[in-house]
Structure formats: C-alpha cells, structure tokens
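Only one protein chain is missing from this complex, and each of the others stays in its spot.
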C-alpha cells in the first residue's frame, strides 16, 4: 500500500494529461454577470488587488490549490516550480496530500518548499479521513513543520475514497477528531473538499469543531471521480458520479450565512480572473486554481508565473471596470453582480 | 389471436433490439440535484441500502420491472436469468403479462419462477383492461399461484391498446372491477402504468378501489407507443404519441399528497443508482428498471447480476455521500434534493 | 394587375413547394403538455370527437384553412380534392381569397364547391383590406353565393401587404366598414389573420364591429412574409419579418377573456391531432390546418382523406387518454394541460 500512495500521484497526473474531460468545464460562473462602470472614476494604476491571508500579504487573492507531493522527480519539479512562482508572484500555495511522507520518508523533499518560497503563504495537506486510520497530532504537526506551513488543509474526499478500490471510507466521528486536533494545534486547520463542494451542514459541523477556514472546492472543474475511474479499471461508478456535487458559485451562495464566523476559499472550476472576481464578490476570501497550473508547473516556474500574471491582469482589469481599488470593496458586494 | 399474444412478446424484444429510440432517454431526473455532504460522518461499511417490501427484505429498493413471459425459448431464458439474478442479489422481480397463460398453457413454464427465486419478492402481471374482456378472480388467482407471487401487478396501458391494431380499448368501469377483485383476493394488487405515468385522478380512483400499491411507470424510458408503431405498419400514430405522458419524477411529485395512504413504485426511464436515489427521495418505495436489464437477461444471470451490482454500488455510494445509512432517511426527505 | 391576382396563387404554391422553410416549424405547442389518465374509465368506442359549427355537425373540429382559388387547372384540382375530402370526412373547408372572381370570372369554377361538398361547412374568403379598395356588400354577397357558403372569412394580412411590392396597405377605417358589412349580411363574417395572430385590441375592435367569429391564425407555421420575400426579388424585408407575430397558443391564451362573447378558430402552425387538442383546451372551437394539406390536395382527394384520418385518429386517441368522450369537455378545461 505504501508504494501505491506514492505512485498514485504520478498516475493522477498522467490521467489528467490524457483525458481532458477530467476537467468538467462546468462553466458554472457563466450565469453570474458583472456590473460594468463606464465611468469608473479611478486610476487603473491605483487598483490594488492585494489581500491579507493568515497574517501575510498576497499580491492578489490567488491560491495555487493543493496538488502534489511524493518521491518522484516530476513531483519534485512540479512543486519547486509552483513554490518559486508563488513566491515570485506573491500568491499562496498548497501542496498535495502529505500522507506519503509517513510511508516514504524520501518524499519529504517534495514538501520542503520554504527554501523556494521563504515569505509567502504555504499550506500543508492531509486527508481528514486519515484521523480514522491512525493519524493524529503527530502527523499533522510533522506535515506543518516540514513546510513551515501557515495552515494545514484537511481534505474531505468521500466520493474519491468511495470510487478508489483501495479507498478509506470510514468518515464516522471525524468532526470530533478534527475538533480535538484543532484544539491541540496552534496552526489553523482549513477544511476543504476536493471538487464536490461543502454544504451548510458540513460548515456547521466544522464551525462546531472550532474550524474557521473552509475551502469549498465545488464541482465544475477537476473531477476526482472521473480520474479514479481510469485507475479503477472496471465498472462505471466513477463516470456515473463524475458530476456529483455542488457547483462552486452555488456553494459560495449557500455559505453566505456563515460569513461572519468563518473565512472561505473558493475553488473548483475557477479558470480565469473573471471567475475569481465573481468568487470574491460571492464571498470567497481566496480563490484556488489547480488543474490550470499543472501543465505549466511541469514545464518551469516561468511558465507558471506567466499564467498567474495573465490571471492577475484579468482580475485587476475587472476591478478597474467595476470601479473598485481594493478587494475589500468586492467581498459580498451584491451590487456588483447581476443575473438575468 | 391466441397465437399473436404469445408471439407479440418476441416481436417487442426484436423491436427494442433494433430501434434504440424506443428508450426515449428523456433524462427527466437531470433537473433534480443531490445534496452532497463533505463530512458525511458515517462509515461506508455501515450504509445499508436494504428495504422491506411486502413483508420481505430486499438488499436495496430495486424491482426488475415486468417484462416478459410466454412459450418461447428466449422468453424462458430471459425470465430464468432474471429470477436467478433477483434471488442472488436480493431484489424484487415482476414478470410480463400472464394473459398468455390462458391461451397457451405451455407458457406457464416461463412464469414458474419460484424454483429459481425461492425467497425474494415475485410479482405477477395481468392487464387491468382484461377485466372488461372476460378475466376475473379465477385468472388473477391462477396468475398468482403459478408464481407463488407476493403481489399482482394490474397494468394500465390505454395508449398501448390505442396504438395496437388489435388493442382492447374499453376501459370503462374498470375501477369498480378492480375494487371487486381486490376485495376477493388476499394477495395485494399493484396498479401500474407502462410508461405514461399515473396522475392524481388515477390514484384517487385506485385508492377508492382499495388499492394501496401504485407503480407510476412514467415517461422518459421505454415507449410502448413507439414499439407498437413498428408492429403497426401504417400511419404515424405511434410515433406522434411516443412521448405522451407524465415524466416519472413529475408523477412522483404529484403523488406526494397520497403518500400516507399508499406505497409508490417509481419506474419509467430510471437508468442508474442516481435516478433511483432521487426517486426514493421523491417518494418511491421501490424503483423499477426494465429496458436496461433486457439485454443482459438475454445473455446470462451473471450479466444481469453485474448490472444490478453496479446500480447498487451507485445507490450505496450516493447514500454514503448524502450521509445516510438507512433508506428510511431518504424517503420524502426534501432537504436532500435541490433544483436550480 | 388583374392577371397577377390570378397568377399569384400559383406562384405561392410553387414557392411553398421549393422552400420548406416557408413553414416556420415554430413548434409553439411543445411547451404545453397534456394530462394523461391511466384509468380513463371510458370506452374508446364511445369517444366522439364531433362538434357543431355554424349549425352543422362536423366529425371532428378540423377546418381545412383557406388556401386557394383561381382560373388554373392546378387550383381547380386542389379545391375539388379538398372539397371532396371535406365532405367525405365531415370537416369544414375554407377557400383562398375570392377577389380573383371579380377580375377573372372564369375563376368562379374553382369556388363552386357545393357540388363536391353538399353538406359540410364551406367558408368563403375575401381580404378585409379590399373594403378600402372598392369592395363592399355586393362582392361579399357574390363570394358567399357562389359557394353557398356558411360563413365568409375576411382575412387581415397587413404584413403580407407590406412585403408585397403591389400590396394594398391602407388599413384605416376598416373596423367601421367591417361593421357595416356585417350589419347588411345575414351570413356571419369571420375575421382571420393569415399567420401573425390577433391580439386583444384587434378582438375588441372586431367585437365592437359585431363580429362573433375570429380565426387567430398565429405564427409558427406558414409565413407569408417569407413567401412574399421570394416573389419580391430584392431586399431582405420579407426574411427579416418572417417570424413576426404571436404564436398561436399565446394568441389563444390572450383571447381567453373574450370567450363568452365570441367563437375562436385556432390556426397557424397546427400540424397534428395533439396540436389540435391543445388548441381546443386553450379555447379553440375549430382548428385550421393549411400547409400540411396542400401537397396531398395536389395529388388526390384520397390523399387528403388519408392525412385527415390520421389527424383525426391522433385527436381521438388523445381524447381517450384524457378520459373525455365529448369535445365540450375539452374546451377551456385547464385541468387537462400542464406546463413545467
């Protein structure tokens, strides 16, 4: 099993490369429109898309979403390129699941990213369900330590586990274990889905467990059900379930009542600066992109930077056209969106 | 005529094989969405999709819908394969119309399925309109006896009869005859359509007649109008009427006010475990599939079992992701569905 | 000009033959659905689709809509075939504009249809706008007399006249002239459009003028704007305006408040018995079809009869499935229709 945990990440990348439909292209943001200002009454040069997150300043509210890690040349390269780009562009970066660290100690190199990203926000990642399979404070702390992480994602992936032949599917009593873990840690935990979205009942459980950060990671983009379908080999379960979940803008909308009690990250199917700006208006404090950054990350840090700069320019241009100079003016500002 | 009743079933199967559009693929369940839980707080291993129906336990709420019967090698094989699969997987099974028994006594073999399915729910089938053409208690009791059936479907197929050149079209006074029949039988009757759905006025007539079980059998799947069109040879009536009827989820929705007084089976266009779970939430106690099981049934019991296991896995996975361990928690639980 | 009036009808037929898109196939009835009855509790044999119109009995509420007339072998044949078929099937028939009678007396033959249709409803036809161009009581009475007509259509075709290079476009003061004409005639006038529909303001003018019959003739079927485009030769006006107007079911819906004061004919885009039955439920007392009968009418009376019988069978089957035996039960019976 330990080996499979390490190899799985490479398999995932290959599947994504070969089957473009693992990105579901739900385009769920298309039904929200932005309110143009012909007379924005601001100077583009004054538009500042910067935000603070976990006490650090980011150049704009982008998170390179959790993707990979492990003991493979490709994975090392991807993570280094992403970390260098994150530092260069001033955005946050998450890593893929660090579970592999505990079976393949050599994989630690792929997570030791502070050398490449000394100042920006770095976020660790473990599967929440592992708390039911022997993981606890020690593993969480190690995962944080190796990255000198500013926060630790605990991902919730019940669909992926259900489709994986080798899936860990006991999600019982997790909320209590998450509460216990957060109580013992000084670093904040961030609960995240991986592409099916979180719903009000989930958020309420998280809040009761002392969680203050949620990455809604909704449907419309990367489908883990479809990815695992290819690894599974038999049956249609993964295809049948490939679009299961709550589209990201819908999940944001439903999270509205909890905005005073928690900070939300929007991810899942965001593909450009316009999706990002809609996400921020709908209540996202940070916007995660994963799949669109994978291919450039396999190439070079420069390639990642180029994509990020393009997205940033879209985001900044949209701010300009909305007539706002600060991201705070976007957040939950319904007057900036309209629907037919 | 007696011969045609026996041959007709073979003709139907051939038409379905040759014209894939007899399955209308209405996909009417697509506008209902399921409420994902990122933190289901249950163990997949504890999810029990089992239900009780007519006093017996089923492994999950699947009914192999009424399809066939008669004196033909193919028909014998199909029914045996279905019965063995029903027993092996613990699901209910209905047979096609047993009217042929009374013209072709040799066809009884195709209904003597208790040998292959000793413990599960078996359901007989007669056309309700035959009550206006000489059938009565005796035929109903024979139909039940030969199968040691747990219940007897009385199918209502006015559209099919109208399109059939040889159709029996006097549907007058049927409600009273159904009431009389149910009064004399100890086995429950189940009123069913065959792909056009039942509407509130129909349910009210049925309730007044003492019926407590309804299979709504709505539109979106197998179209008998289109099937009979091919047998008819001339005119476009069958094509024109091919999409007539109430889509299954709509029929379920309209049946809501009668849930306390009756048990509903959902069928017509259900194609997988997700359609099934939506049907149960909308008020179905059992979910019928016909056309998707026909081809595997022509092959082997194993082929049928494989399809059923796949559907069951989809159903179970969906329960897991909804955070429910018992089917009772699904039934009429509106909080689990959402629409745009 | 006189010649062009006679030749125009032939040109129209040629255009319709060559350009199938003159039938706009708007399918506007598709958003209305019919309420199926699984237990109709009637005998198909008792379903009587017959209606009365202008004091005569029709076998079902079909009108062969006004199409043609003139001094041409083809036109003579078409009208004779239609008249024979109308008589044979017991439906109403209208003729095309009789204006040509007054410039080409030989064309009278094409309107002398009582010989072929001694008992059924026959309806004459003149353009209302001709009342502004010299026509009056005398012409109206002649048009009625030659047909021994039961009623006289006055068609309103402002779009067609606007697109025709030679169009008569003075529609001023028509309401008063229509009122005067109806006052002098014993035969009822029927105001009709030719494919753009009538709106409440039109109906109110007609009612005030003493008219009690309206053929709404809405959009979705034959487009006179597109037909005249082909005859026009230059400019795009006819194409641009080809879908102008009110879809027939919408026009019926809007006519609802006037149902107690007038009788409405539904036409324009009706293509089968299901469109007809929806039209009757929405308030039509008679249903007109034109284009679908043109091609068979060029062939033979038998061909027309075959089409009519098919439509009648659809209509009767729908009545059966709605559980009604009389057309009166359909009229304005909202419970028989549903929309999503």
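Residue numbering begins at 1 within each chain, and the chains themselves are lettered A, B and C in the order written.
One rule holds in what follows: a contact is a pair of C-beta atoms (placed from the backbone, for glycine too) under 8 Å apart; a residue touches a chain by one contact, two chains touch by 3 or more.
As the structure is a prediction and not an experimental result, all values here were calculated from the model.
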Kindly state which of the options C:23, C:71, C:193 or C:275 is in contact with the chain not pictured. C:193
Sort through A:241, A:304 or A:321 and give me the one touching the missing partner chain. A:321
Specify the residue from the set C:35, C:51, C:174 or C:227 that touches the hidden chain. C:174
Across the whole complex, list the residues on subunit C that are touched by the chain not included here. 128, 156, 158-159, 161-163, 169-175, 191, 193, 196-199, 201-202, 205-206, 235-237, 240-241, 244-246
Touching residues on subunit A - with respect to the absent chain: 34-46, 272-274, 310, 313-314, 317-318, 320-321, 323
